[in-house]
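Can you keep this structure in mind? I'll have questions shortly.
Take a look at subunit A:
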Amino acid sequence: MSTLFPPRHILRGIFLIPFFFLFFSFLFSLYAQQNQGSKVTCYGDAIVVGSIGEPITLIPILAADSASQEIVGLVFNGLVKYDKDINLVGDLAEGWKISDDGLEITFYLRKGVKWQDGVLFTAKDVLFTYQKLIDPATKTPYSGDFKKIEDFKIIDDYTVKITYSEPFAPALASWGMPIMPAHLLKREEDFKKFSRQPIGTGPYRFVRWETGSQIILEAYDDYWEGRPYIDRYSYRIIPDQSTLFLELRNRGLDYIGLTPLQYQRQTNNDFFKQNFRKYKYPSFGYTYIGWNLNNPKFKDKRVRQAMNYAIDKEEIIKGVLLGLGKVCTGPFVHNSWAYNPEVKPPRYNPQKAEELLAAAGWNRKNKAGFLVKDGQQFEFTLLTNQGNEARRKCAEIIQQRLKEVGIKVNIKIVEWGCLLDIIDKRRFDAVLLGWGLSRDPDCYDIFHSSKTRPKEFNFVSYKNEKVDKLLEQGRRVFSRERRKKIYHEIHRLIYNDQPYTFLYVPDALPIIDARFRGIEPSINGIGYNFIKWWVAKEEQRYKLQE
Partner candidate 1 sequence: MLPILSVKNLKVYFSRGKKIIKAVDGVSFFIKQGETLGLAGESGSGKTVTALSLTKLISEAKFLGGEVVFKQKDILKLTSPQLQKIRGKEIAYVFQNPVSSLNPVFRIGTQMVEIIRLHQKKNKKEAKSYALEMLERVGIPDAEKNFESYPHQLSGGMNQRVMIAMALSSQPSLLIADEPTTNLDLTTQAQILELLQKIRREQDLSLLFITHNLEILKRLVDRLAIMYAAQIVEFGESLFTRPLHPYTQALLSAQPGYEGRRQILKGEVPSPFDFPSGCRFHPRCPFKKAICEKEEPPMQEREKGHFVACHLK
Partner candidate 2 sequence: MNKLTLFGISIIAVLILLAIFAPLISPYNPQAIDVDNILSPPSRTHILGTDSLGRDLFSRMVYGARVSLEVGLVAVGVSLIIGVLFGSLAGYWGGRVDSLIMRFVDIMLCFPTFFLLITMVAFLKATVFNIMLIIGLTSWMGLARLVRAEVLSIKERDFVRYAKAMGAGNFKIISRHILPHTLPPVLVAAILGMGGAILTESALSFLGLGVQPPTPSWGNILMEGKAVIDIGWWLTLFPGLAILLAVLGYNLLGEGLRR
């Protein structure tokens, strides 16, 4: 959202989930249309992408921030990836087989794929990546899914068989993890160099990293899917949202993500209409208020439901996102098959809220106009992290609305590290935060009652036995249809319990220079077919000879 802080800061706020696969939005589809329109595709030109943050490391299994993931996504491939319809398809794996008991996955690897240094890709690389992932010395946030693996067997150079200790539905998706070259990372010291000079199997190969300024990639001629059309990819780092935008306006950038304000107000003139295309699709993440369920006030379901009525989500979306988002009703976003369309968000209804609060015993008001129960005023602290404009604005709007039903809200904006500390010690009333989501709906870590210990993610201490059971089931079952039913039910139950007040799902708002063709928006965004984007000869801006 609109903020002047580098995204690391914000992103850590959104992406608390230990395993998520943002990079999938930047991976590319096998089945993307080759041609589009009447013109013939051509090679050439370059795309200059603007970013607030600078990648931290280009070692795929360590890359946790969006900037690192973006570059990693172009230089590497996983075994599988999501296509435009968010179905898992093969990437470095041509296909796979899941045993009937769901315990074994066999991957059949693509033959003839070459690393960018010319060496052939084989099962050894997959094994190597797996070993690094579970190595305790590797500080990777992604090890969780892989620790459930009981046995990893190389059948031959192009076949691996992976055995899990129990059926684990998100397992397949976890193999979207980019595969690293075993032959280049034999020694510990190799990683150091690799983190700033990676070599992968992906469509683009790394050329140069000018620290603090830009990263340059070039099309990999021998890419197994075919060489990308755009010759060169430059990732320019401009640490300030407004400079980023001004640079775009100066046409020094081809592709950035807009803030809602920029989308709605600053790009509606003829200049932008002529030179750029804007896109808008729901992002995979939501913003919520988490109530500390150990707090006697919020233990009462009626109070939480009252909050849901008293907070005007439409207003928040209007004020904070300028309408560019959807009301969130549960832990799944609208694009996901797990989303239960039957769960309808209630209208903003302060009377209903007051009734519910009265039912919970908050039926009298003091002189200041705040609700009182047992001599205590209804007052709580809403905590959020520093440097996130959208959350700050959001908190202010909520403060105003809750005041109207007689609840006093104190906003406390703290530094991210402090916030984590407070959450960890459970010393909060309510937190305003966001989750970034993977494409798999599994949310066991967030809502299962076994995950309430310190540093685990069910920090609101939510406990519902039915939900617990369903979450367990959802992980064991592989069939999309059966899982769909399970997660729809989870959605309904959680919504009814309101451990969170779900606020909104913001839209992703990319803007791209109009000369790029072949962009096909889908529910999986636009990045999935990036290698098929192209620029007509006469419109190409950058000539490349080095």
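Candidate selection criterion: all candidates are chains of the complex that A comes from, given by their letters.
General remarks:
To be clear about the criterion, a residue touches a chain if its C-beta (ideal position, glycine included) is under 8 Å from a C-beta of that chain, and two chains touch if they have at least 3 such contacts; residues count from 1.
All values reported here derive from a predicted model rather than from experimental measurement.
Candidate 2 is the one, among 1 or 2, that touches subunit A in this complex. Those residues of subunit A whose C-beta lies close enough to touch candidate 2 in the complex are 2, 4-5, 240-242, 245-246, 249, 259, 261-262, 265-266, 315, 318-319, 322, 386-387, 392-393, 396-397, 400, 413, 415.
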